[in-house]
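Removed from the display is one protein chain of the complex; every other protein chain stays in position.
Chain IDs A and B follow the sequence of writing; residue 1 opens each chain.
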Amino acid sequence: MITLATDFGSPYPAAMRGVILGACDARIVDITHEFPRQDVQTAAFWLREVLPYYPPAVHCAVVDPGVGTDRAALLVRAGEHLLVGPDNGLLLPAARALSERIDIFEWQYESPDSTTFHGRDVFAPAAAAVHEHSIAELDRARPTDEYVDHAFPEPELREQEVIGTVLVVDGFGNVITNIPGTVLDACNESVMVNEERVPVERAYAQLEPNSRLVTVGSHGNVELAVNQGRGDRAFDLDTGDAVRLEL
Amino acid sequence: MITLATDFGSPYPAAMRGVILGACDARIVDITHEFPRQDVQTAAFWLREVLPYYPPAVHCAVVDPGVGTDRAALLVRAGEHLLVGPDNGLLLPAARALSERIDIFEWQYESPDSTTFHGRDVFAPAAAAVHEHSIAELDRARPTDEYVDHAFPEPELREQEVIGTVLVVDGFGNVITNIPGTVLDACNESVMVNEERVPVERAYAQLEPNSRLVTVGSHGNVELAVNQGRGDRAFDLDTGDAVRLEL
Partner (left out) sequence: MITLATDFGSPYPAAMRGVILGACDARIVDITHEFPRQDVQTAAFWLREVLPYYPPAVHCAVVDPGVGTDRAALLVRAGEHLLVGPDNGLLLPAARALSERIDIFEWQYESPDSTTFHGRDVFAPAAAAVHEHSIAELDRARPTDEYVDHAFPEPELREQEVIGTVLVVDGFGNVITNIPGTVLDACNESVMVNEERVPVERAYAQLEPNSRLVTVGSHGNVELAVNQGRGDRAFDLDTGDAVRLEL
């Protein structure tokens, strides 16, 4: 199985699928091709959330603002999973979520046909190659400890207060923070969010439509939402903004 | 075969695919993940239109504004098809289109990991489980006659006049009504639509680009369209609006 995750929209991913189907008989599963364009952090967040639900697979992920420069290509082994993609931090959070031990290899790719579409010309062929052969046989991959890592910002947890950050806004408009949901354990009814009191609820529909609420999202983090509406608009928050909770 | 249909956009459906692929070897076919968010009626309409073209399969459909509340989960047997989803009316029109006889079961799901993403934590596992086992073996499913049904509004058919409703607007902007196409059988050339005369045509391209027309859509209902344009804008109509035809 080879999964594909990019910010390419349409129709570029179809060329990647063709390359893979011409090279091997793997099942291809699309994670998404709608990551926000060139937003490595958001893509890294979603890969970390989604890939652990998969059985062992080769995961080919490409959000690659540095395409065509001298940025390296990585292979990361995480338990029985292999991740393939550019060396810009994209793969590491997911790899660590997949396995306690990860091994990182640099892939020495030959000069590809294009300087602007390594998804098709570098990463899809690499994914097919590692799917067909064990990584040890791939003589162009060598272990490396020089790579770009990615760390999500950490919240500041104080006694009565948490200062967090918006990590991503999902397609429903739900505002996903970096604040662990457990901080709400002691909040029975409501919490102050950026100076305004907001109810804490287990489910969106426990309030009237268009009501604002704080909940614990499916990722386990504190999420700011609106029942049947958009939390990002109601709270006026976007990726990178600060969120201050008073408990 | 397991089909997936949701309003989740991206990338949440990828977690559902992972759960299913980890649990069974079924072929996964995406119906869509772009249903209008939390719009049960529109999703129920499209499921009824599309699923009858499928060979026997497990259909997992999730448009679920009540996620995390005490709304039940249903399994519906319709001939050789099985439908899995929330108890909010979503599944019933499609089930009845698939088979004259349907059997409805309530699925007693265990408390899932999340209160906001039962697509991943309840319905995807249920779809994989019913795919692997016959429904009779699933001891947590019991026949029920208490469930939320869904009926589309019926048009009023009078002698020279029909009062209908816009059921959905498709991605081209075509306005799909609940009026059966057969009412146009007697209209050779044109019909009055909300007080304006509009030509009746078999095909969009029988008029100049940007011309308004009335036709019978692929669903068999009266459709208001614009050749190479958007009917919803030209007729100023949206879901739920009234449409009055004078024949």
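One rule holds in what follows: contacts are C-beta pairs under 8 Å (C-beta built on N, C-alpha and C of every residue); 3 or more make two chains touch, one makes a residue touch a chain.
Just so it is clear, the model here is predicted, and its values are computed rather than measured.
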Residue, one of B:50, B:148 or B:187, that touches the chain absent here: B:50
Among A:49, A:87, A:106 or A:121, the residue in touch with the chain that has been omitted: A:121
Selected residue (touches chain absent from view) among A:19, A:74, A:168 or A:198: A:19
Missing-partner contacts on subunit A, residue numbers: 8-12, 14-15, 17-19, 21-22, 28, 37-38, 65-69, 113-117, 120-121
Interface with the unshown chain - residue positions in subunit B: 1, 3, 5, 29-35, 46, 49-55, 170-172, 202-206, 215-218, 223, 227-228
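The working rule: only the chains that are shown with their structure count from here on.
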Euclidean distance of C-alpha centroids - subunit A vs subunit B, Å: 31
